[in-house]
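Yeah, one chain of the complex is gone here, protein chain that is, but the others are all in their spots.
Here the chain labels run A and B in written order, and each chain numbers its own residues starting at 1.
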Amino acid sequence: MDFVMPSFVQILDFIGTFAFAISGIRLASAKRFDWFGAYVVGFATAIGGGTIRDVLLDVTPAWMLDPMYLICTAFAMFFVILFGKYLIKLNNTFFLFDSIGLALFTVVGFGKSLALGYPCWIAIIMGSITGAAGGVIRDVFINEIPLIFRKEIYAMACVVGGLVYWLCLKMEFDSYIAQIAGGITVFLTRILAVKYQITLPVLKGDPANEN
Amino acid sequence: MDFVMPSFVQILDFIGTFAFAISGIRLASAKRFDWFGAYVVGFATAIGGGTIRDVLLDVTPAWMLDPMYLICTAFAMFFVILFGKYLIKLNNTFFLFDSIGLALFTVVGFGKSLALGYPCWIAIIMGSITGAAGGVIRDVFINEIPLIFRKEIYAMACVVGGLVYWLCLKMEFDSYIAQIAGGITVFLTRILAVKYQITLPVLKGDPANEN
Partner (left out) sequence: MDFVMPSFVQILDFIGTFAFAISGIRLASAKRFDWFGAYVVGFATAIGGGTIRDVLLDVTPAWMLDPMYLICTAFAMFFVILFGKYLIKLNNTFFLFDSIGLALFTVVGFGKSLALGYPCWIAIIMGSITGAAGGVIRDVFINEIPLIFRKEIYAMACVVGGLVYWLCLKMEFDSYIAQIAGGITVFLTRILAVKYQITLPVLKGDPANEN
């Protein structure tokens, strides 16, 4: 096996996967899952969005083509086991990593959908699914209402970034520029929304349950 | 873009999608989801069943071929935002719309499976998944036990309608007649079950939990 220098995107992908896996593992640990359960939740958080995207696009899920995601989740697992109690001090770092992952995953999902010949509105949805659906699976596994449905601008950052990506393509910018602009938009939207506590309004409908 | 008169089936499809989306959005609102979360739950309720069907049948999910479902969910969203407090007075109307949607989705799912060459017993299951699985996804998202597993004749109406559809085909009726008979059966089974409070018996097994 030759060692191949990872590209810049691969490094970002690793960082994003690591941060997503850490978020799943930490929540699983708070629910007293065993090691296996925590690993599975971490892995599902990291690859869940991309897997749903690839099943909908009818291509082989990305994690089945490269064991990197399994290995990266294992690193995240050891990291939580070893440094569990100090992690709370690193919350800002993880928030940064998580936002980088969100931006990258969105751009990757958008680009992959376009490359497979889907229209832009599908690409925006697929970018958002890639970025945000892993967190929904995580929250279903730990039996909580998905966080992204109630709190913070999270998946909306993916949608906004996707719109910017699409606008750049519409204006016939180079696809690299569109990717970078889209990714930075996701990242900044997420960071600024948390910093200035910008949230979407809660829907005030009627509280009556119906089928 | 030319404006094309929608067909009768497209109008029914729009009504069904609208009713299913409303049901998701209202339940999300009762759980204090934000606008984004409510939209996603409404959309998943409307397209979830058809998406699972299309993934199992290995074809592109219907909502990825036509932005109508996204737009229709947006209409449902505005409707709940604007008329939220009056909705409870419209419960009977929504119940009617929901039953129309259930009937139509079942027939569409059944017909699509047959057209793809699957046998009738698969078509009955796919029709029921198309009609009822969106509500299961909705209830998983809002962290409740799926309603259709505990209350009312809902998915059973799809199964009964599918059986009638299949019987009509067996008796070599025209496929339009089979569709209409199947759809009306779903609709009437649902309406009559609710009107006369017909329910399936609760399963009395042993209460011991085991793995």
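Here are a few things to note about the model shown:
The working rule: contacts are C-beta pairs under 8 Å (C-beta built on N, C-alpha and C of every residue); 3 or more make two chains touch, one makes a residue touch a chain.
Here the structure is a predicted model, which is why all the values come from computation and not from measurement.
The hidden chain makes contact, of the residues A:Val40, A:Leu96, A:Leu116 or A:Leu163, with A:Val40. Between the chain not shown and the residues B:Ile15, B:Ile122, B:Leu167 or B:Val194, the one that touches is B:Ile122.
Contact with the omitted chain, checked across A:Ile15, A:Leu96, A:Leu147 or A:Val202, is made by A:Leu147.
Residues of subunit A in contact with the chain left out of this view: 23, 25-38, 40-41, 51, 55, 58, 60-61, 64, 67, 70, 80-81, 84-85, 87-88, 91, 94-95, 98, 135, 140-143, 147, 151-152, 154.
The set of subunit B residues touching the chain not shown comprises 55-56, 58, 118, 121-122, 136, 140, 143-146, 148-151, 155-156, 199-211.
Heads up, the rule we're going with is that only the chains that are shown with their structure count from here on.
Taking each chain's centre as the mean of its C-alpha atoms, subunit A lies 30 Å from subunit B.
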